[in-house]
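I'd like to ask you about the structure that follows.
Here the complex is missing one protein chain, while the rest keep their positions.
Here is chain A:
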Amino acid sequence: MARTMAEKVWEEHVVRRAEGEPDLLYIDLHLVHEVTSPQAFEGLRLAGRSVRRPDLTIATEDHNVPTQNLLAPIADPVSRKQVETLRKNCSDFGVRLHPMGDIEQGVVHVVGPQLGLTQPGMTIVCGDSHTSTHGAFGALAFGIGTSQVEHVLATQTLPMSPFKTMAVTIDGKLRPGVSAKDIILAVIARIGTGGGQGYVIEYRGEAIESLSMEARMTICNMSIEAGARAGMIAPDQTTFDYIKGRPHAPEGEAFDAAVEHWKSLRTDEDAVFDAEVVLDAAELSPFVTWGTNPGQGVPLDASVPAPESFEDPSARAAAEKALAYMDLEPGTPMREVRVDTVFLGSCTNGRIEDLRAAAEVIKGRKVAEGVRMLVVPGSMRVKEQANAEGLGAIFEEAGAEWREAGCSMCLGMNPDQLGPGERSASTSNRNFEGRQGKGGRTHLVSPQVAAATAVRGTLSSPADLAAL
């Protein structure tokens, strides 16, 4: 029978199948960080269990870590304790850890791919919903909760109930200035934050095939914002070229054998998806959010919508509540919305290509008076590369703060936060109330829009900037 890529990967990982039970799936890679793991390791300890496959497990410190003064102890004692707990757990259970200051330290979803640990056809889990990022390689990658983290540590498997499949096809060619972030924000605005619920989404079509790995990761990353269990993109030459030569990539004949297998993962021609969505790339333009969930977005050229324009009563109520929280008037052009802070970073847009795109816009320009811009690389490796390419200097000359790696203002668990009422343009993935700091207001944008916004002080695209 013809099968989708997701179904193929799933089938290959079934350890046990029994009538009336969820399938028991084998997990090829388990990514661990400090926030969702302490209770899992504690559970192992209490039950006298060990980590079954430390060699398929890797940990990094990302959510809590400061992005300045790395050599000083973490000031917040509760954050410090959590990071110290991870260090102790990794050493007690034999798990490889990249701590602060290490060149491979960074946001867990940036670290896996850059080490070459993320490969097509794998099952990958992490106690973090944006694990969907790794689907960009044709891996089946899910976010899991702490009980499941403990389950994977103990057994290297997970009981999983079946999913449905959805194809999101982006036909045609993207116009210049339109990025992967704009595609995914438009997809979420179309299908809604619950639209992908129960599905694994496969992104396909000409526009997707033309994207780099970094851009594909941006798209798969935000699948969860559409409610999907995972997002995937079929591996192709772009994928193979990205993996080749990375520290954990197969070498020589093993690489050829791997590629052979990876090519077989593509969805069969006549496979049927449970749902299909089609968008025309040529119609897309820079996209920004106005509300408090990632589905509440519009093209940058549009205005803040009126709640009455929503037919569905719960969407209307949600829009009213969001506008009150965001302190926005319906009808205001999005371009007139003034921001206090610009955040460039996160597992959505903190990779080298994102930094390049933003640097290209901001080079030779200045961050506007009264605007603070934070540039936080996704990993220390990314930072090193950016410095080698001169990107760090470009950001600093423009007046931005060029920080160390971590999740930072994506969720404000470290000191990088918005103050009450402050407004940001952020390349992260969630604009929930208080996500970036209590009372903070977030507009999700692409790296290019973030950079242009920093220069003008209002939501802007590079096309809005005066020529240099």
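One rule holds in what follows: contacts are C-beta pairs under 8 Å (C-beta built on N, C-alpha and C of every residue); 3 or more make two chains touch, one makes a residue touch a chain; residues count from 1.
Here is the rule we use: contacts and distances are computed from a predicted model.
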Listed names "Nitrogen fixation protein NifU", "Aspartyl/glutamyl-tRNA(Asn/Gln) amidotransferase subunit B", "3-isopropylmalate dehydratase small subunit" or "DNA mismatch repair protein MutL", matching UniProt entry of the absent chain: "3-isopropylmalate dehydratase small subunit"
Given A:A318, A:A358 or A:V371, the one touching the chain that is not displayed: A:A318
Contact residue for the chain not shown (choose from A:T4, A:T133, A:Q148 or A:T165): A:Q148
Candidate in contact with the missing chain, chosen from A:H134, A:K181, A:R216 or A:R229: A:R229
Option from A:T4, A:N64, A:T289 or A:N349 whose C-beta touches the chain left out: A:N64
Per the touch definition above, residue among A:T67, A:Q82 or A:S179 touching the missing chain: A:Q82
Residues belonging to chain A that touch the chain removed from view: 15-16, 20-22, 24, 26, 28-29, 35-36, 38-39, 42-43, 47, 49, 52, 54-58, 63-64, 76, 78-79, 81-82, 85, 96, 116-117, 119, 122, 127-129, 131, 143-148, 150-151, 154-157, 159, 161, 193-194, 197-198, 224, 227, 229, 248-250, 254-255, 257-258, 261, 293, 314, 317-318, 321, 411-413, 430, 432-435, 438
